[in-house]
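One structure below.
Other chains of the complex are left out, but the ones given are in their true place.
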Amino acid sequence: MTDTNTRHDGRAPDQLREVRLTRNWLDHAEGSVLIEFGRTRVLVAASFTEGVPRWLRGQGRGWVTSEYEMLPRSTNTRSDRESRKGRVGGRTHEISRLIGRSLRAIIDTKALGENTIVVDCDVLQADGGTRTASITGAYVALVDAVEDARGRGLITPNAAPLTGSVAAVSVGIVGGRPVLDLDYPEDSTAETDMNIVMTGDGRFVEVQGTAEGEPFDRTLLDALLELGTQGCATLTAAQQAALAEPARERVR
Amino acid sequence: MTDTNTRHDGRAPDQLREVRLTRNWLDHAEGSVLIEFGRTRVLVAASFTEGVPRWLRGQGRGWVTSEYEMLPRSTNTRSDRESRKGRVGGRTHEISRLIGRSLRAIIDTKALGENTIVVDCDVLQADGGTRTASITGAYVALVDAVEDARGRGLITPNAAPLTGSVAAVSVGIVGGRPVLDLDYPEDSTAETDMNIVMTGDGRFVEVQGTAEGEPFDRTLLDALLELGTQGCATLTAAQQAALAEPARERVR
Amino acid sequence: MTDTNTRHDGRAPDQLREVRLTRNWLDHAEGSVLIEFGRTRVLVAASFTEGVPRWLRGQGRGWVTSEYEMLPRSTNTRSDRESRKGRVGGRTHEISRLIGRSLRAIIDTKALGENTIVVDCDVLQADGGTRTASITGAYVALVDAVEDARGRGLITPNAAPLTGSVAAVSVGIVGGRPVLDLDYPEDSTAETDMNIVMTGDGRFVEVQGTAEGEPFDRTLLDALLELGTQGCATLTAAQQAALAEPARERVR
């Protein structure tokens, strides 16, 4: 590998950062994961409750939603809390909605029954890719929350509320070259930034690409889609590995 | 054309709704357009003011931003006003940010000088595609606002703050088939919904695709990108035609 | 008529601006009007829904209310959106309440049944008299909404929820002289500004006069009341004319 092919942190263009998934990091939550993409660290908690919001009652279907937020000092310089500002910012709303949609793509709400799962993604430390780490971690927490509920008899023994898996990764054009899984220094200088959410069987759930600088042509777009497809496949494998291991016992 | 190839309103899969652009619909705004995509009707006003927000001062650069909102009865059933709810919803924020980014992709902020243009996109009637109509209309209002400012000597005579044009269209998979420019009945039943923003020279500014139902594979994604590229080209031609005609005189 | 008797726009002291009423400007709303008083342009939408607010349930009576708001660039220089400020300003509240009261003066809530009509008045362009144009247009939209509901069997065939008509106009003292229907340049320099709301049979619903500069004596007050009475009569005739014509078919 030559100099011109490595990135500022030594990674190859198609290389993810180190991914770590710690299941049951919390004791109260039905499912929880501390997920790390390099220095990015997100605490995901999936809360299972019986019943659904009023607008969904009586239809025999469940509901999965998500809320994303950053701790004030997750970032390089401290940001004001949204609770103190009295309103949730546009970016926070946007990412919360993205995570929720991504999870609902692999949920069979009928099989979930009239139950609600809220997935909280709180960024403890941010170094790029917080939304894709959130989605990737959220899937694992969701599996654990569903199994916990099944263990307590709240879900039919052989119901399959999860119809597949979902993972997400960012890709982008940095210094004219497509790269996978941007960290903050890359993200803040990228010409194009794209988030790709895919199912475990290789189909797209979300594709969100933005030209921050120069608009991009179809050739570059194809290269990004290729990188993202490959990154999601690797993350899917990491999710399966984490779920295959026995998780820490929750202290209750 | 056979039955199975037409849509509920008789359009071909790759056919836009009728597009109408009425320049200078307002008298006060430096640039304004009433843009219609079929029944969708958005009033776009571009307001030019000297000076920039505090965080940008003294850098010799200008600023372009946008705010999108829907009138309460633009929709089929009345929605509550966000001003009364005391907070702007996630969808509104998301679309406002998208429009602003799309316009900034074709703005040379140095050439704009320390001036600000706020582009208000108010949906008077909604029938699908309000964000893409907003972007497409916003470009025309922006041109008029820049020329008005140039006429008043607020922009250097041969400065070119606009480096190109921008237009947007929605594409989606409805009933298993890729279609262009979805109206509300199509949008609400689409399996996948994608918004594509492109420059007049055929490059991508934004690609936002979401699987509302079944995740989509690469083949369908390519078909959608193809349809969107073609739709944006047609809209670019409509923008150029509107700008080529003399606009109504504003009453001042 | 001598020079000293005409106004800055050539009108006589007792002359209204040109009034235009375009019914069914919207396709979704049960009743809608684009009303123009000269350059002032208000989009009025009357939304009919079955049921009443919780506090009114079970009394066999309906409810009519109104919300008024200005688009940010309806004014000469852009104003901030109230939705972004997170609160509705005092003036907006005040005018919304005035419109609602004015309409309720001619509504028989018993005859309306347990139904609600919300009348949204959104100012697309402001040049003085936006609240009086709103009220005048709202009456016409209300008639259309009631007839639409009657056509759908939601109101008893021979019930008469409207007990009369209502119209409004501004009067004021400009340059020491009473004038009718002030536009923005007049309004902003008026010594006294008064809004008069009257029924079609010539009785008062609201009289709101404010000395912006010098307090006014009883003689001037009488002159203003006289002008307003005459202006409302003319507007009543314009409303009846608009309602006598067949309206554009709504596209549904």
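Going by the order they are written in, the chains are A, B and C; count residues from 1 in each one.
Operating definition for what follows: a residue touches a chain if its C-beta (ideal position, glycine included) is under 8 Å from a C-beta of that chain, and two chains touch if they have at least 3 such contacts.
Nothing here was measured: the structure is a model prediction, and the numbers come from that model.
> With 3 chains shown in place, count up the copies in the whole assembly for me.
6
What we mean here is this: only the chains that are shown with their structure count from here on.
> Based on the touch definition given at the start, go ahead and assign the chain network to line, ring, star, complete or other.
line
> With chain centres defined as C-alpha means, what is the inter-centre distance between subunit B and subunit C in Å?
Comparing mean C-alpha positions, subunit C is 32 Å from subunit B.
> Calculate how many whole Å lie between the centre of subunit A and the centre of subunit C, each centre taken as the average of the chain's C-alpha atoms.
Using C-alpha averages as centres, the distance is 51 Å.
> Identify all positions of subunit A at which a residue touches two or more other chains, and write them in rising order.
Correct list: 87.
> Can you name the residues of subunit B that touch subunit A in the complex?
Residue list for subunit B touching subunit A: 87-91, 93-94, 96-97, 101, 105, 194, 198-199, 202-211, 215-218, 221, 225, 229.
> Hey, which residues of subunit B end up touching subunit C in the complex?
Checking each residue of subunit B against subunit C gives 26-29, 32, 39, 43, 45, 47, 49, 67, 69, 71-78, 81-84, 86-88, 92, 118, 120, 122, 124-125, 251.
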